[in-house]
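Here's a structure for you.
As you look at this complex, bear in mind that one protein chain is not there, while each of the others sits in place.
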Amino acid sequence: GQPGLRSNEVKKEWWHINKIKPYSTDLKSKKLSTVKVKGNSFVDESGNVIVFKGVSISDPDKLIKDGHWNKRHFEVIKSWGANIIRIPVHPIALHQRGIEEYVKILDEAVTWCTDLNIYVIIDWHSIGNLHTEVLAHDMHNTTQKETFNFWRTIAAHYKGNSTVAFYELFNEPTTYDGQYGTCTWDEWKLLMEQVIDIIYAHDRNKIPLVAGFNWAYDLTPVRNNPIAREGIAYVTHPYPGKRAVPREPKWEEDFGFVADKYPVIATEIGFMKDDEDKNLVDDGVYGPSIMNYFHKKGISWVVWVFDPVWVPQMIKSWNYEPTDQGIFFRNVMQGKFKYSK
Amino acid sequence: GQPGLRSNEVKKEWWHINKIKPYSTDLKSKKLSTVKVKGNSFVDESGNVIVFKGVSISDPDKLIKDGHWNKRHFEVIKSWGANIIRIPVHPIALHQRGIEEYVKILDEAVTWCTDLNIYVIIDWHSIGNLHTEVLAHDMHNTTQKETFNFWRTIAAHYKGNSTVAFYELFNEPTTYDGQYGTCTWDEWKLLMEQVIDIIYAHDRNKIPLVAGFNWAYDLTPVRNNPIAREGIAYVTHPYPGKRAVPREPKWEEDFGFVADKYPVIATEIGFMKDDEDKNLVDDGVYGPSIMNYFHKKGISWVVWVFDPVWVPQMIKSWNYEPTDQGIFFRNVMQGKFKYSK
Partner (left out) sequence: GQPGLRSNEVKKEWWHINKIKPYSTDLKSKKLSTVKVKGNSFVDESGNVIVFKGVSISDPDKLIKDGHWNKRHFEVIKSWGANIIRIPVHPIALHQRGIEEYVKILDEAVTWCTDLNIYVIIDWHSIGNLHTEVLAHDMHNTTQKETFNFWRTIAAHYKGNSTVAFYELFNEPTTYDGQYGTCTWDEWKLLMEQVIDIIYAHDRNKIPLVAGFNWAYDLTPVRNNPIAREGIAYVTHPYPGKRAVPREPKWEEDFGFVADKYPVIATEIGFMKDDEDKNLVDDGVYGPSIMNYFHKKGISWVVWVFDPVWVPQMIKSWNYEPTDQGIFFRNVMQGKFKYSK
């Protein structure tokens, strides 16, 4: 028995259902070509292979507080040559605004991106161990229940929209060497398959993105025990600190081999000078070598982060002057980088 | 070490335990005959078989807000011929009032029903997938933890009271074709057995009611894998839209066969004209056919819902004028319906 709703009733009590409505898909409105997985590639409706190159913005909640949540922000990113934008949704921001309001904010991004021909990744930006529900920091705090419900709401809302092409199920899984408790690959795989099933029950035209352990770096378990669902892609975050130069042989072992069989997208890469975080420090080799490696392997990529404060920054300030990595990756996105043979 | 409480202490800090007291059972007060399961029937203390016929009220929280939480409401239901009333407790209403206050409200209903010789079903009125904790709407939102704790509190409180004869553990289990995630029958069975164990550890004189999937319609898994606990009954909600005419052969396959071995109670049935919800729309055949089918099978039933707003309504307004289904089911409860041979 589900309490009904007569149209002449005042809709204010809890028994008047107030579901989030689907993103409006006006039949006459513009629609990007739906992206699908084919073999180890992403393809559009005509079967053309797409390699995605773009950036992560900061959390929309931050951009609103910064006064820069506007189409101009997305236009600048487009002018840098990106064909994809990743939107990180931090659990704490969702808690503070509520899902109804947060979805309206995402809708603005989706509308701007549709207009600009940019695809969107919605990224559930938690870090830690979802199995034990020990997450890295307050901003990442969530539960399995909330994660399931988040994706159910998002999947229902963007069904039929092709700009939102990717759902990144959980940003960076890690047990922090056991500090967040243990999680086996089978336990992680089960959680991801549960989320994928929820998404696919709503919408088969989205590509779920699944990361591995070590803060989304390590995909070695995929060799023997891949996620048992079709149409997905794998994620890696190969920051400079993960491996020493020469990195290519390790990248191949750690995640690159997956790209021979499944689509892979590095949803975070980046570097900076002089940071306390050794993981991010540039050695002068990282940028060109990873661009060449991805090019050879057909791996898509997204730079972290198009923000003047969050590190490693792509812009120096709100006049959008690029940082070193901003200049480097903008050149690549604009086709000005010369790949090695 | 459990902090104690000396009688001369001011009872205000968290270490002064404030447990909910049991429903007061004055030894001289009236007591209905305790209902038990015997074979596939409900029987009273004398062994007489009881077939229950009654109605669901709306959530007590709504009736209070409507200004109709009073004995009169229950007297009208009695005058219609009901021998049972189902009380749906929506998780959201419990959250808003708190368990202490909500139990006091339930106590009023129990006292009125004892006086009127009407048995009570307390119904944990959630809808969705309790395994993944993805529930249908905000009003149904709960957790396994809360569900266990709700039944523990209720079971402790009504121990020794015989008016409260049934505990409906979870209103309508459904995965919504996977939109709420997956749940196997074994997973559901385990959850139900955990709840039953909590109830039975407090009180063996209550009858737990267990529903199947498809919004409490489908009991087919009971054939090979029944709930492994004695003294329970099964629930079905066979609304008109579940099956096309002739429905009887399907009812038999879907839930009726269970009634040959266990007691079955259809805790929701009902119909209406012209609703948007196809599930509820009357075809003129539904009412008489389901009454005849239940009669033949000895299945108890409860009509949804004795409210002028929630659908399908049994009353048109607060003057208690019956709707079409109100007239129909009132006639049956009052013995004015002629069963077919």
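Letters A and B name the chains as they come in the text, with residue numbers starting at 1 for each one.
Here is the rule we use: contacts are C-beta pairs under 8 Å (C-beta built on N, C-alpha and C of every residue); 3 or more make two chains touch, one makes a residue touch a chain.
The model shown is predicted, which means the values in this text are computed figures rather than measured ones.
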Of A:Ala228, A:Val245, A:Val285 or A:Val309, the residue touching the omitted chain is A:Val309
Contacting the left-out chain: of A:Ser29, A:Asn48 or A:Thr182, that is A:Thr182
Sole touch to the unshown chain from A:Val35, A:Ile50, A:Ile77 or A:Ala93: residue A:Ala93
Among listed residues B:Lys31, B:His68, B:His95 or B:His202, the absent chain is touched only by B:His202
Absent-chain interface residues of subunit A come out as 56, 58-59, 62, 65, 88, 90, 92-93, 96, 125, 127, 132-134, 136-139, 143, 171-172, 176-182, 237, 268, 270, 275, 277, 304-305, 309-311
On subunit B, the omitted chain is touched by residues 1-4, 6, 9, 13-15, 17-19, 144-145, 148-149, 152, 156, 194, 197-198, 200-202
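Methods note: only the chains that are shown with their structure count from here on.
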The angle in degrees, nearest 5, through which subunit A must rotate for its Cα atoms to match subunit B is 120
Between the Cα centroids of subunit A and subunit B the separation in whole angstrom comes to 44
